[in-house]
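Complex shown without one protein chain; remaining protein chains in place.
For reference, chains read A and B in written order, and residue numbers begin at 1 within each chain.
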Amino acid sequence: MARRLTPWRWAVLGLAALYFLVPLAASVIFTVDVPGQGVTLDAYARILSTDGFVPSLLLSLELAGATIALVLLLMVPAVVALRLGAPRLRPVVEVVCSLPLVVPPIAFVAGIVSVLKWGPEQLSRTPLFQTFVVIQNENFPLVLVLAYVVMALPFVHRALDAGLRAIDVRTLVEAARSCGASWPQALVRAVLPNLRGALLNASFLTLALVLGEFTVAQLLGYRPFAVWIYNIGGSQAQMSVAVSVLSLLVTWALLLALAGAGGRTRTASSRG
Amino acid sequence: MTTALAHPDVAPVASAKRRRRAPGWLAVVPLLAFTAIAFGLPAVAIVDGAFTAKDATTGATSYTGANLTASLQGPYLTALLGSVKLSAVSAALGALIGLPLAQAVAGSRSRALREAVLTASGVLANFGGVPLAFAFVATLGNAGVLTTHLGLKDTGWNLYSFWGLVLVYLYFLIPLMVLTITPALDGLRTQWREAALNNGATGVQYWRHVALPVLAPSLLGGLVLLFGSAFAAYATAAAMVGSAVPLVTLQIADALSGNVLVGQENIALALSLDMVLVAGLVMAVYLPLQRRSARWLDA
Partner (left out) sequence: MTVTTLEKAAAQQAATVEFRGLRREFGSTVALDGLDLTVRPGEFLALLGPSGCGKTTALRMLAGFEHPDSGAVLVDGEDVTHVPAHRRDAGMVFQSYSLFPHLSAVDNVAFGLRMRGVRTAERRSRAAGLLELVGLGDKGERFPHQLSGGQQQRIALARALALRPRVLLLDEPLSALDAKVRLSLREEIRRLQQELGITTLFVTHDQEEALSVADRVAVMRAGRLEQCAEPAELYGRPATAFVAEFVGTMSRIPAELRDGTAEVLGQRLPADGEVSEGAVDVLVRPEAVRVHADEHGTARVVATAFLGAVVRVTVRLADGTEAKADLPAHEAAGLGAGAAVSVSLPERPVLVAERIQK
């Protein structure tokens, strides 16, 4: 059916573009057009040298890396196994992976805070006490990784599930096995490559989640990237906006890279 | 995976079958164990804390419904209602604006336009939190570029208000709606439109009697998702309005990081439980809808 780009379509798209581009453009203007100084890139130049930028960004990236590794390590074997051998557990996993959606991050962190308070009080004489100390290590707060993995579960589950739906895991494994591959070989050589798009997708969603996460980190008293932006916002308005703009651009670049890397796989598998 | 998986080919057929079953369970166990601890403990703590009161002088604890009662009174109730109202209004607007935008994209034959809008939506839907707040402060805040250049100040414009928050929330809610509803719009078959026209329906009648009823589950589902997303949002509001607009998330944060009054923490947990209940209620509406729409659109 030949549907042309009608005027209303252009109007809708135009208005949307306006709404979404103006704040970005205005933010850029805000950062470069300093009253009394004219146009200057000073705000961007100062970012790197500003106290806390590098450590907080590094912390966020480390947290993201650890979260991605852990969530994939937990989820990939589970969802593949569900397809292959334990279909009855599927609803259980589905519910478990949806639960975090029902608990908003702020409520979740309230729960974590009280666990962290309760734990040391009750367990001070047991070896578990040491565990509580370790996960709250200032330099690398494992507790954040645990929280982020939980928060990422729904997205990762959805991404992997969509990827698995597009391929026939059982046939792939059986084909690989009949070609002489061992079980681990079948999984690593036959299944995972076909899940490349889904894995990238899940990783990106987790990365975006961790880089932007503010609620849990702030209320637990850590200073990853988002908290750092928030903190400098009070004193250095221009730079905080500059960093915000940059963080959007970085996210955009990552997503485009992902679309480039995973795009072919996705279209190929969705046709099949 | 497990070692049992590694050498099934040396085992006789019967035991190979038995072994294939076992790993299926084992591979799921770490996930379940992890969620039981990392999610289960805090969840139990919320419920437990919401019903616990601590005597200030003796330090003894007892179970009580007082926290929940308190969380549904006075400023706490105002905040809870404020959150619900803000989420409902911005979700409704987001859905209302997102639908025609998604239709403009889904109905177009231009692949490039489609890819561009969906990619942009993917980014923008994730662009919540602090950076978003600051971008809007730079644009429409008191010293914002548009505020000063267009002289909005004189018109009484104030970003740090209910409608200001709605405007900012829409920035990630509309893309979220586009992402949610586009697959449903793609599922609308050309044949349905043509069959409707062929049966004497006008374009408007087609939308009223066919397209919207078919989309209804997805639309409601999207609405629920938007509501949940707005309801849970904390960072944006915290970075923007402080406590100028009463929201339950801000109340919880205040109580937690708080200038500790006695029992404040338990109030925070009670408020958290309130939130979970609201979100759970909304989710309970969402899941059956999701299933029905999947059945219609994939048939």
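Convention: a residue touches a chain if its C-beta (ideal position, glycine included) is under 8 Å from a C-beta of that chain, and two chains touch if they have at least 3 such contacts.
These figures come from a predicted structure and were not determined experimentally.
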Listed residues B:Thr61, B:Ser110, B:Asn142 or B:Gln205, member touching the removed chain: B:Gln205
In subunit B, positions touching the absent partner: 189, 191-192, 194-202, 205, 209-210, 213-214, 295-297, 299
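What we mean here is this: only the chains that are shown with their structure count from here on.
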Subunit A - residues contacting subunit B, complex: 1, 3, 5, 8-9, 12-13, 16, 19-20, 22-24, 26-27, 29-31, 33, 73-75, 77-78, 80-82, 84-86, 89, 92-93, 96, 98-115, 118, 146-147, 149-150, 153, 182-184, 187, 205, 208-209, 212-215, 218-219, 226, 229-230, 233, 237, 240-241, 243-245, 247-248, 251-252, 255-256, 259
Subunit A-facing residues of subunit B, complex: 1, 5-9, 20-21, 23-28, 30-32, 34-35, 37-39, 41-46, 48-49, 97, 100-101, 104-105, 107-110, 113, 115, 117, 119-120, 122-124, 126-132, 134-140, 143-146, 170-171, 174, 190, 193-194, 228, 231-232, 234-235, 238-239, 249, 252-253, 256-257, 265, 268-269, 271-273, 275-276, 279-280, 283, 287
